[in-house]
Every structure is written in structure tokens, then in C-alpha cells.
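Excluded from the complex is one protein chain; the other protein chains are retained at their positions.
Going by the order they are written in, the chains are A, B and C; count residues from 1 in each one.
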Amino acid sequence: MARVVVDVVLKPEILDPQGQAIVGALDRLGIAGVSDVRQGKHFELEVEDSVDDDALTELADTLLANPVIENFTIHR
Amino acid sequence: MARVVVDVVLKPEILDPQGQAIVGALDRLGIAGVSDVRQGKHFELEVEDSVDDDALTELADTLLANPVIENFTIHR
Amino acid sequence: MPVRVGVVSFPGSLDDRDAMRAVRLAGGDAVPLWHADAALNDVAAVILPGGFSYGDYLRCGAIARFSPVMAAVIDAARDGLPVLGICNGFQVLCEAHLLPGALIRNRLRKFVCKQQRLRVESTASPWTAGYREGEELVIPLKSGEGAYVADERTLDDLEATGRVVVRYLEENPNGSYRNIAGIRNEAGNVLGLMPHPEHAVEALTGPGTDGLRFFLSLTGADAAGLQR
Partner (left out) sequence: MTANEEIVPNETMVAKQAMGAQQLALDTVEVAERTPDQPQPAAELGLREDEYRRLHEILARRPTSCELAIYSVMWSEHCSYKSSKIHLRQFAEKAPKTDALLVGMGENAGVVDVGDGWAVTFKIESHNHPSYVEPYQGAATGVGGIVRDILTMGARPIAVLDSLRFGPLDAPDTARVLPGVVAGVGGYGNCLGLPNIGGEVSFDECYAGNPLVNALCVGVLRTDAIKLAKGDGPGNLIVLFGARTGGDGIGGASVLASASFEDAKPSKRPAVQVGDPFAEKVLIECCLEIFAADLVVGIQDLGAAGLSCATTELAAAGAGGMDVDLDLVPLRDPTLAPEEILMSESQERMMAVVTPEHLDAFLALCGKWEVTATVIGTVTDTDRLRMRWHGELIVDLPPRTAAQEAPVYRRPVKRPMDQDIWLEHDGHRLPRPRDGADLQRTLLRMVGSPNLADKSWITDQYDRFVLGNTVLAQPEDAGMIRLDEATNRGIAISVDCNSRYTRLDPYAGAQLALAEAYRNVATTGARPLAVSDCLNFGSPEDPGVMWQFAEAVRGLADGCLALGTPVTGGNVSFYNQTGTTPILPTPVVGVLGVIDDVTRRTRTGFGTEGAVIYLLGQTRDEFGGSEWARVVHGFLGGHPPVVDFDRERLLADVLIDSSRDGLIASAHDLAEGGLAQALVESCLLGSAGARVVLPEGQDPFVALFSESAGRALVSVPRTAEERFTNLCSARGLPHARIGVVDVLEIDLDVQGQFAVSLRVLRRAWRGALRARFS
């Protein structure tokens, strides 16, 4: 059993309304020094050691991320 | 300028419909070896070096996460 | 002299006009309040309406709670000003810590719009005085993040102190802990509701008029006198 983390983020060229909303809030809160925010998804999986990287990639690509607009990274 | 990552996850005692849905999908797809999934949020911030850890913690604690139901970790 | 009830509009508020209509139908004087000015224009109560303030992209209500008007509402609420948060307004109240717990994604991960059966559990609040305990209501529920969650201690405390105000009947529509649809604070002046009473004030456009008494309770007017 191991904890595997998969982070999913919008491709850089894709609009990120969520990140934009946060940037707007930072200004209104007068919080300086943060120039940009992108919001993505963070998955924590309990995975048996038998599951290999290909299987994980497959899983991330089909279930966790939407390849049309998102990229993902796997941390094992 | 530095990239700072903040990951926000639901506290263990709070139910996570999204994570559960993925577990369900795994079964249906016959993907074995993944016993649990929790879904959280992943933020990527462009931060000026002048912003210190306390300021970041403050930001995560008040805006990015809701301490009532979520925990966060900051990766600088 | 009709009671002045403020209705806050945040960017992305949607049911603000409806809340104002409900106040008018209940004989009150609806006063629009803008998120950017801290002035409450000496209203006798405030409604935080439904909608998607700031898109609700981060967390529902998470950004709205920082707006200037909320600073004023939070202070006034601590001094006993009656405050009703509906749907997004309920989420704002939780984010602002005027009410405990939080609202998260529906269990089925879908937006749900339906006529919801509810039971009134407690009437000890200026917004619910007009109802009877145990009374059943039908009021529209329309939300994607309406599941009320809190830790066991908080939930037990809410139950023990009679602060669960309305509960879902029949099938739990969103996975709310203990079927909670609405709660109030200790003092009773602050009420958060997931369902939308302002959409049950006219038989023509809603499932009925079961929601009107939330507003009548506050204005003190009597329904009979007002039916149009």
C-alpha cells in the first residue's frame, strides 16, 4: 500500500476562471505580492504496490484528468 | 518571483463525494489495486520573494482553505 | 411604517430580486444593499440571497464573505440584527463563521432543482416565529453544493440546543449530515437555509406559499391582510 498523489492542472493556454476569481479577491483583500493563481485538482490515492506506473497514467488520463483541457503529474 | 504550491484536502472525517465517485468508477471499469481516493484542490501561485511564510499561511488559512472542513499544505 | 429589510447584492447574486419581492409581499420595505458599501442604511434586518457570488469558483461564499458590506453585517449580527442567509447566503454565513459547519458538493455531484418537503424543527428565531414546530413545508431547493457538514460535536450541540431549524423529509437530496436544511446561531437572530423560501411566496410561480411566513415572521404583518 502506498499513497500516490496526482495533481491535475488546466493547460496553460486554457482560461482559468477560478484562478482569476482568486486573483481578483487578493486585490480586494489588499494582499500584495501574488501575481497569478491557477487552480487545479489534487488527488490522493491509496494504491497497492502491484499497480505500476502505466496503470496509474492510464487511470489519471481516463478518470482524473480531462486530457482535452488538462495536464496531470503523478507523484509516487 | 517563485512558484508556490498549496494543496487543500478535506479533513478525514468529512465525506468526499467526488473521491467516492472515482472509487465507484474504478470498480465499474474493473481497475483493481486502488483502495481509496480523496479529491482536493491544488493551487499554483506566482509569489514575490518578499512574501514570507507567515503571509502565505495566513492566505491559505483565510482564503484558499476553509479550516472548518479542510487542511492545507504549502510547498515553497 | 413598514419594516426595512436590506437585501445584499454581491457580484453573482441571483435571487436578490426574488428576496426583495418576498419582503414586499410580506409587507416589508425592501432596501437594496451593495456589496461594496459598508453602510447598512439602518435596516432592521438583512437577507443574504442565493446565487453564485464571484462564481463560487473557490468555495461557495468564500470570497463574498470579505466584502465591505459583510464586515458591517458581521458586527450587526453579533449585536442581534436578524440575518437570513439563503443558499449562497447560508454558505456566506458559514464562511464568515456566523454559523458553524460548512456546505459542500451534493452527494450525487449534480445540481439539484426540486420542490423539497421539509419539517420545521424549531421556531425560536425572528424568521420562524410564524411556523409551528413539526409543521411540514414544500419549498424549492436548487443547489449544487448544499450538503451541510460539521464535526459530530458541533452536530450534537446543534441538536441539543434546538438550533436545527428545518430538516429534509423523504430522500436526503444532497447528503446533508442529519438531513439538515437550515440552522440558526445561539441567539437565534442568524438563520441559514439551503432551500429558497423566497421562491414559495406566490402560488403562481412556486410550489405554493409555504415560504412566505419566514418573511411575515420578521415583518410581523399577517398573511391574510396581504394576499394579492
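FYI, contacts are C-beta pairs under 8 Å (C-beta built on N, C-alpha and C of every residue); 3 or more make two chains touch, one makes a residue touch a chain.
Just so it is clear, the model here is predicted, and its values are computed rather than measured.
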item: Contact list for the unshown chain, restricted to visible chains; value: A, C
item: Residue, one of C:Arg59, C:Arg105, C:Lys142 or C:Arg184, that touches the chain absent here; value: C:Lys142
item: Identified contact with the non-displayed chain, of C:Pro2, C:Gly55 or C:Pro68; value: C:Gly55
item: Subunit C residues touching the omitted chain (full complex); value: 11-12, 14-15, 17-18, 21, 36, 50-52, 54-57, 108, 110-114, 140, 142, 144, 196, 198-199, 202, 204-206
item: Where the missing chain touches subunit A, by residue; value: 10-11, 13-17, 20-21, 24, 66, 68-69
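Criterion: only the chains that are shown with their structure count from here on.
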item: B-C compared against A-C, more contacting pairs; value: B-C
item: Separation of subunit A from subunit B, taking each centre as the mean of its C-alpha atoms, in whole Å; value: 9
item: Distance between the centres, which are taken as Cα means, of subunit C and subunit B, whole angstrom; value: 29
item: Distance from subunit C to subunit A - Cα centre to Cα centre, in angstrom; value: 34
item: Two or more partner chains touched - positions in subunit A; value: 22, 25, 29, 39
item: Residue list for subunit C, restricted to those that touch at least two other chains; value: 58, 63, 66
item: Residues of subunit C defined as touching subunit B within the complex; value: 58-59, 62-63, 66, 94-95, 97, 100-102, 104-109, 147, 149-152, 175
item: Subunit B-touching residues of subunit A, taken from the complex the two chains share; value: 1, 7-9, 19, 22, 25-26, 29, 31-48, 50-51, 55, 59, 62-64
item: Of all residues in subunit C, those that touch subunit A in their complex; value: 54-55, 57-58, 63, 66-67
